[in-house]
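Structure incoming, see below.
A single protein chain has been removed from this complex, and every other one stays in its place.
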Amino acid sequence: MSVITYREAVSSVLREALDEDERVFLMGEDIGPYGGAFAVTQGFTEKYGKKRIKDSPLAESVIVGAGVGAAMAGLRPVVELMTINFSLLAMDQIVNHAAKIRYMSGGQFSIPLIIRTVTGAGASVGATHSQSFEGMYASIPGLTVVTPATPSDVIGLFRSCRELNDPVLFVEHILLYGTRGEAPSVGDYRVPIGKADVRRSGKDITLCGYSRMANVAEQAAGILAQEGIEADVIDLRTLRPLDSETLVNSVKKTHRALMVEETTRIGGFAGELVSQIQEDAFDYLDAPVARVAGAEVPMPYSYPLEMAAIPSVDAVAAAARKLVNGS
Amino acid sequence: MSVITYREAVSSVLREALDEDERVFLMGEDIGPYGGAFAVTQGFTEKYGKKRIKDSPLAESVIVGAGVGAAMAGLRPVVELMTINFSLLAMDQIVNHAAKIRYMSGGQFSIPLIIRTVTGAGASVGATHSQSFEGMYASIPGLTVVTPATPSDVIGLFRSCRELNDPVLFVEHILLYGTRGEAPSVGDYRVPIGKADVRRSGKDITLCGYSRMANVAEQAAGILAQEGIEADVIDLRTLRPLDSETLVNSVKKTHRALMVEETTRIGGFAGELVSQIQEDAFDYLDAPVARVAGAEVPMPYSYPLEMAAIPSVDAVAAAARKLVNGS
Amino acid sequence: MLKAADVPDLTKDDLLGFYRQMKLIREFERESERQYTRGNIKGFLHVYNGEEAIAVGAINTLREDDYIVTHYRDHGQALARGMGSKEVMAELMGKATGCSNGKGGSMHLFSSDLNFMGGYAIVGGQLCIAAGIALAVQYRGDDQVVLCFFGDGAVNEGEFHEAMNLAAIWNLPVIFFCEHNLYGMGASSKETLVMWDSLHEMAAAYGMDRYEVDGNDVLEVRDLMQRINADVRAGKGPAFVVARTYRLRGHSVADPADYRPDDEVQYWESQDPIPRFRDWLTEEGIATVEDFDEIDASVDEEVVIAAEFGESSPWPEPADLYDGVYTDRPTEGIPT
Partner (left out) sequence: MLKAADVPDLTKDDLLGFYRQMKLIREFERESERQYTRGNIKGFLHVYNGEEAIAVGAINTLREDDYIVTHYRDHGQALARGMGSKEVMAELMGKATGCSNGKGGSMHLFSSDLNFMGGYAIVGGQLCIAAGIALAVQYRGDDQVVLCFFGDGAVNEGEFHEAMNLAAIWNLPVIFFCEHNLYGMGASSKETLVMWDSLHEMAAAYGMDRYEVDGNDVLEVRDLMQRINADVRAGKGPAFVVARTYRLRGHSVADPADYRPDDEVQYWESQDPIPRFRDWLTEEGIATVEDFDEIDASVDEEVVIAAEFGESSPWPEPADLYDGVYTDRPTEGIPT
């Protein structure tokens, strides 16, 4: 069993895709000789050449749009939007083109396009560079939105995404690249799309998160366990399609649920989770489903303010405690 | 008491703004001699001249971005994005610029910018032209999002928006322009930002919607009343800030709630409403808060399919009936 | 103007074929307007009247395996590519038999069989997609060309710039073809583009080959496009073509177009590509009144058949609503 970083996991599945499938090419800003803003594609140009590692102009719309076109014409592009913040400049191509062409064409064209991008706060990069828009994309029919939080989920989910024929937003987290985890032991390990991971099992409360917040929830569960509170920890892993079954079943068992989300609270994706839980497990709930989320502000640069704006392990533990103890 | 159309209401408040405040100018695609895609600015160029009615190039990013700049420099622009579908091309300017500059600058610059746009489905204009993104914008701190459903709310809310010094998304509905309603009798009539309208009062269920869906909810309530089901009907009118107090108080009275929303269900703004209701009125709820929303598909062009994809009065009434009768 | 001798490769049949296509497009559009008035076509309807020489002149130079991408004003290109007038009309009516199964509508015509990669309704968006298709061609080492249509209004959009730049820097086999009809929706391009009168020169910013052509002369369009296709196919990289033309109707059926000066409209009516070509065919002694009558009658018949087909075709099944969102799984929220 070997331990790898999240960054290595991303690199490895990209290399695998390039090695296995001639139709795969990468395209994005500074992914060439620079090696990618997060050093994921270092050495790729040397190995695969410029044909397959396309350092693109700084132009998000055409990066995605050209990916859509190439996918329509039979290739399987993996494009990179340097961070999800810049994805707003490509949102029209993602939402009005990638997500809709199949349906609008009466099913004639599929768009097997993977859009990799990077979400998250906590890197002290200020309001315009610290956002988490994956929940917005998860509201768009036609898209698949995946948010791996561990190296093995990166690998397992990416492989599953490659088997899809529709556009995927593959959302990595800026603070996770350096984190470590076990590499999957099986060579063809897959994580199914739309299957949540129950990270930990407990009877008192359900903690649910995705991306880095799944890890935060798990750490909070560790603290709570020392106090005798046993939490189910659910990592959604995929936002669309959503594994509400696992989530709802957990809540039916624990009767209490706390959703942990990094983006600002109002209108975040956690609202969807709360809604589905109370729709499907209403009679099981002993307390309202609670949410811990980012502060309702543009992300401040100043370090202590930023730390206060992001859900912390302690804040999650405190909210869980309150939910279980009723105070 | 005079009756006017929603379109006339929009035109009249725009004229009023131009008449009252030299700092106000309009900018947008085809708002000049063409009179606007929805005929709201007909005759404006003749009356106010090209300086104040700026027919812009077809370029959504710079329409909003230039509005932001002009607002920073002391003007009070009212810009138009022809429909909210095209707002995706300006989303970066709205979210990363308009909404954040005040906070990022430590409060040095305010952005008194009104962005008018048009939401909604039902006009047979297909998948790329029938979307309702206002809920997405309502998730962005720094924005104010207003969704008037009646001529008098158009007037009252627009006047209140002009008194703000921060960016507003003023969201009109494509199917409402031809609808009629009473004009406000008071000359300086205002509707406060962040105050929902209780359209109808009843004890059995709370129906909550915004924009055209508030009207649909109200019509459904009319049907239900004939069956002896009395509904509170709440028109949110503003999505950000949100009047959760009125909503929650209603649910505390009725014990049952149904959210009606035009956009697709998963990840819609209704999830936020559900969450807040169950957070604040959990012990009052006799049933899960329910949602009626658009079908989970890109909008089809074909008329019967489109009609099936949009929440109808009947669908709302049926869902309400089920919630009240438990079947 | 060209002479018959300038186009020795075109037979009488070819030339009358062009005439027929142009005429078919015109009559098809007239019929769509009638159907719109009768409520059988809904939403937006952007007709192609006056611009027929472009689609016919350009598209007939393509190979079957070349690609076409276009905007919402797409009926003309679809018909010129050989899409059946029945399937196009049925699509405009939202019927199950439409080329996009009624899901796309007038602005979103598609045919995978014809490499007709779609009509797109977000102004400028399709240029990016066209660049991507061209990238795929280049990547595979093939020699197809991608022909991408858009309007002068689209030139304002940021995506125009991004797509032109990408195609130029990567030498992609794409022809960006601007149907310069002087107007966006109601805004004159004189007021939105400094270079409106020499629009093709904007491509100099990308070091791209660029051409202007009389978009109301089907043979000029064809002639130019044949040369450009050969260059692009040979790997010489992208090209930008601006065809000067005019839409003889409003932006959409809803637009009375009264913002247009009378003399401008009159001038362009005098340039109507269909009578122009008909006169040319007559003057060059290629066709007679009888030829035209025969073609016109067959066009009228085809259009009637298309309309009947559309009207009598079934609506999509209710269950179709949820069909086709994903290739690999059912959509969410199908009512049970």
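Think of it as A, B and C in the order they're written, each chain with its own count starting at 1.
By definition in this document, a residue touches a chain if its C-beta (ideal position, glycine included) is under 8 Å from a C-beta of that chain, and two chains touch if they have at least 3 such contacts.
Because the structure is a prediction, the values reported are computed rather than measured.
Taking every chain of the complex into account, the chain not shown here touches A, B, C. Summary of contacts with the chain left out: across A:129, A:240, A:255 or A:321, the touching residue is A:129.
Residue-wise, the contact with the chain that is not shown comes from C:202, picked out of C:62, C:202 or C:295. Of the options A:16, A:30, A:230 or A:279, the residue whose C-beta touches the omitted chain is A:30. Residue in contact with the omitted chain (choice from B:61, B:85, B:124 or B:278): B:61.
Touching the omitted chain from subunit C are residues 156-162, 165, 168-169, 191-195, 201-202, 204-208. Not every partner is drawn; the one left out touches subunit B at residues 25, 51, 54, 56-57, 59, 61-62, 64-75, 77, 92-93, 96-97, 101-110, 141-142, 144, 163-166, 194, 240-242.
For subunit A, the residues in touch with the chain missing from this view are 29-30, 32-35, 37, 55-61, 85-86, 89, 123-129, 265-266, 295-298, 300-305, 308-309.
Heads up, the rule we're going with is that only the chains that are shown with their structure count from here on.
Once the centre of each chain is set as its mean CA position, subunit A and subunit C turn out to be 40 Å apart.
A straight line joining the Cα centres of subunit A and subunit B is 30 Å long. One inter-chain figure worth recording: subunit B and subunit C are separated by 36 Å, centre to centre, where each centre is the mean of the chain's CA atoms.
Residues of subunit A found to touch two or more other chains are 92, 96, 103-104, 141-142, 240, 242.
The set of subunit C residues that touch two or more partner chains comprises 100, 102-104, 108, 120, 122, 158-159, 325, 331-332.
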